[in-house]
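Scroll down for the structure; my scribbles are underneath it.
Every protein chain except one is present and positioned as in the full complex.
When the chains are written out, they are named A and B in that same order, and each has its own residue count from 1.
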Amino acid sequence: MSYAIEMRHIRKEFPGIVANDDITLQVEEGEIHALFGENGAGKSTLMNVLFGLYQPDKGEIYVHGEKAVINDPNDATRLGIGMVHQHFMLIDKFTVAENIILGREPKKHGMLDMAKAVKIVKELSEKYGLDVDPNQKIEDITVGMQQRVEILKTLYRGSDILIFDEPTAVLTPIEIQELIAIMKRLVKEGKSIILITHKLKEIFECCDRCTVIRRGKNIDSMAISETNPTDLASMMVGRKVHVQINDAPYEPKEKVLEVSHLSVLDQRKVSVVNDLNLTVHGGEILGIAGVDGNGQTELIEAIAGLRKVKDGSIKVDGQDLTNQRTRKIIEAGLGYIPEDRQKHGLVLDFSVGENMVLQTYYKKPYAQSGFLKNKVITKKAKQLIQEFDVRTPSEKTLARSLSGGNQQKVIVAREVDRSPKLLIAAQPTRGLDIGAIEFIHGKLIEEKKKGKAVLLISFELDEILHLSDRIAVIYEGRIIDIVNPKETNENELGLLMAGRRKGGAEA
Amino acid sequence: MIKLVKKINWMTLLVPVISVILGLLCGAVIMLVIGYNPILAYQSIVESIFLQPYYTGETIRAMIPLVLAGLAVAFAFRTGLFNIGVEGQLMAGWLASVACAIVFGHLPRVILLPLSVLAGGAAGALWGYIPGLLKAKFKVHEVISTIMMNYIALYTTAYIIKNFLYTEGERTPTIPAAASLASPFLANLTQGSRLHWGFIVAIIAVVAMWFILWKTTKGYELRAVGFSPDASQYAGMNVSRNIILSLTISGIFAGLGGAMEGLGTYQYMTINSTFTGIGFNGIAVALLGLNTPIGVVLSGALFAGLQTGGLTMQSNAGVPVELIQIIIALIIFFVGSGYVIKWAMGRLTRKGHK
Partner (left out) sequence: MGDGPSNEKGAQIMSLFEVLTIIVPSTLLTAAPLIFTSLGGVFTERSGVVNIGLEGLMGVGAFTAAVSTLGLEHAGLGDASPWIAILFAAIAGGIFALIHAVVSITFRADQTVSGVALNFLAAGLTIFLVKMIYEGKGQTPYITHNIDKINIPLLSKIPVIGPIFFQQVTYTSYLAIFVSILVWYIIFKTPFGLRLRSVGEHPAAADTLGINVIRMRYIGVVLSGVFGGIGGAVYLVTITSNYNVSTIAGQGFLALAALVFGKWHPIGAMGASLFFGFAQALSITSQQIPYLDRLPSVIMLTAPYVLTLIVLTGFVGRAEAPKADGVPYIKGQR
């Protein structure tokens, strides 16, 4: 029997990284096949190769047993491959039906035949139990509904192989259940599905087989019936770079950050942080473990004053800073290494020196009565460049032209040097090389030793396990458990992150 | 690594230089096609500007509002904003300075002159503040709002002149000598050109832009917001307030440009049925000058020279002066297409290496 999709020995390189290294993926006809791995493991790259958005450097693709060359999404569509994008490719102001037929419009005398379009969409929707209203506008329907429109777009084009790219990342639990039912029905109707995910729960709920990739390499493929969550979790995480271990004694001091009953909405006005409570003490590193999209980003943005708090309070050092201006929060003692270092952490077209004083440029000694003291700034920059080993030709160099690791060092230098009472480090080592990772880990531990409170957010379990004094597991906007890193392991954490409380009960 | 940085700087300079050369070349081609002598045309421009004091004076005179308009556009650009409203801000400033000079004509020169100049700056500031406010509070795109403000200025100034400051010749009365920037000394020096003391104001403005942006904490904020609103917000800056401030300061430069025309070049304001063109030229000046104060001076000199010399080109080589406008338009197209120029140059140099 031939496979619906067979990708053999795929290799895809980007400048500096090998995203896919000799990956083979075999998807049987009529199955739901999970492509499982951490963020950045190479799942999306592989699927973009399949969908024609990237060309592989090596390897071959077979569709229903026939060798295929896929140069662009049109080729993929012709071969019956459809993609449900993680970031929906939908036009908000168009109706459901318009979005679906776009590019392949039913016509009558050269005009749009919307009546026919609506009819087709209705029929498809009913056949697969998708329950969408063709006449509603995208901006008026829920995210779950929007996703079904994406599914309909592929079905309308006659796809029989559907790729779902992290489809549950944006859905509520109920919507996730609905989606799983839909996927099962699609398979019953003869479609084959590839599900890209890093959530264990989904795999065990709906998949037939699974391929695990890690760091761009194939780890294993197996039937779901022959494995268990613990094995799969350890396969996903694997053994990684040896990270610096937080061996300083744990001597927590006074409370520095107190978050109580915090609720925060995201852009779509959906509550993503729900009644969250969290305390971080001086002299400790508190790691927040969780799968991407469980409210971490919104939590730290709320603390930093970048996102409105709907309910609850945030105190730093006893001072109530709920919904205060960012500058006030910074002045109250917040240091923040942001998740997106190029977007938030640096003004890329500023020099390294200018970036070193991004929050302090208006204060003494860097300024006096509104005038910058460039000499002092330069001196400070030079000192920090040396102290934090930033590899840059000079402090005048634009931040844009530094490597990722050195850019991050600039941010860390700036944030640590201000000697904040609370230091938030969001994904501080993502995408960095080993040397830079070790350096930054060392700095975080140093801050802890100085008695500062450090809040660490990371999707790298290793990083959390090795640096934290306590680990708070976040799931659907709540801290569902706080564990001692010395008494836990990756498997247990993996289960918690998937929403399973200790003892196997569902959260 | 250091080598690389230098190379990048060189490349950015390359775009305006190549654009000017291409623009002039295209102008030459147009002249050749129609049957004019491009060498004679360009020669007459260069000779008049550099060898005839009158045209030298007129070039510097034309530079004054052009540089101020260019600074206005460049300052807003530095903060990530596109101020197409320089034209209207300039008119508002022009009228305000002239009106102030006439209304307070009895005041002594030491008070009246600075007051009139400031009135021009203040009116421009107001005309910039409004789009800034609309952008910061209601997210109204500044390109559209400044265009609207241009027309409001055009009709409002005409209305005010017609009803309150009217004199024969569809214009305001001439300002009192106490408010005038004109100088018989400078005029004599340049064989009767209209060169006036306003060039000192322009020089101060050039230095002020440099000083504000690179020497003050506000300037630091403005630049940070211009490059990256996200990072600025993260660092605790007030993005909205900086947008308003930027367009207001930009408006001051433009308003001063108008005041220079009102108090210096013309000594009055006419009822305009169309725009002066200085504001739109300011966009070209700023773009070609890479939005730096020095660049604005250089490109202001280029455009002022072309426009002034264009008159002699018309009389000596018979080429209509509109050719200059065509050349300026082409230069803007080329500067705007800098991405392609860089890409092409990159390919050329890479091929050279191979």
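Rule of thumb we're sticking to: a contact is a pair of C-beta atoms (placed from the backbone, for glycine too) under 8 Å apart; a residue touches a chain by one contact, two chains touch by 3 or more.
As the structure is a prediction and not an experimental result, all values here were calculated from the model.
Novice: Wait, the hidden chain, what does it touch out of the ones we have here?
Specialist: So, taking every chain into account, the missing one touches A, B.
Novice: Sort through B:Val29, B:Ile111 or B:Ile144 and give me the one touching the missing partner chain.
Specialist: For the chain that is not drawn, the touching residue is B:Ile144.
Novice: Tell me which of A:Glu13, A:Asp57, A:Glu105 or A:Asp231 is the one touching the absent chain.
Specialist: A:Glu105
Novice: Of B:Met209, B:Leu247, B:Leu287 or B:Ala301, which one is in contact with the hidden chain?
Specialist: In the full complex, the listed residue that touches the missing chain is B:Leu287.
Novice: In the complete complex, which positions of chain A touch the hidden chain?
Specialist: So the residues of chain A touching the unseen chain are 53, 73-74, 77, 83, 85, 87, 89-94, 98-99, 101-105, 107, 110-112, 153.
Novice: With the missing chain put back, which residues of chain B would touch it? List them for me.
Specialist: These residues touch the chain not displayed: 34, 82, 84, 134, 137-138, 140-141, 143-145, 147-152, 154-156, 158-159, 163, 273-274, 280, 283-284, 287, 320, 322-326, 328-330, 332-333, 335-340.
Throughout what follows, only the chains that are shown with their structure count from here on.
Novice: If you average the CA atoms of chain A and of chain B, how many Å lie between those two points?
Specialist: Those two chain centres are 47 Å apart.
Novice: Quick one: in the complex, what on chain B touches chain A?
Specialist: Against chain A, chain B makes touches at 1-2, 4-5, 8, 214-221, 223-224, 227-228, 230-238.
Novice: Report the residues of chain A in contact with chain B in the complex, numbered from low to high.
Specialist: Answer in residue numbers: 304-306, 325-331, 336, 338, 343-350, 354, 358-359, 361-362, 367, 370-372, 374, 393-394, 397, 401.
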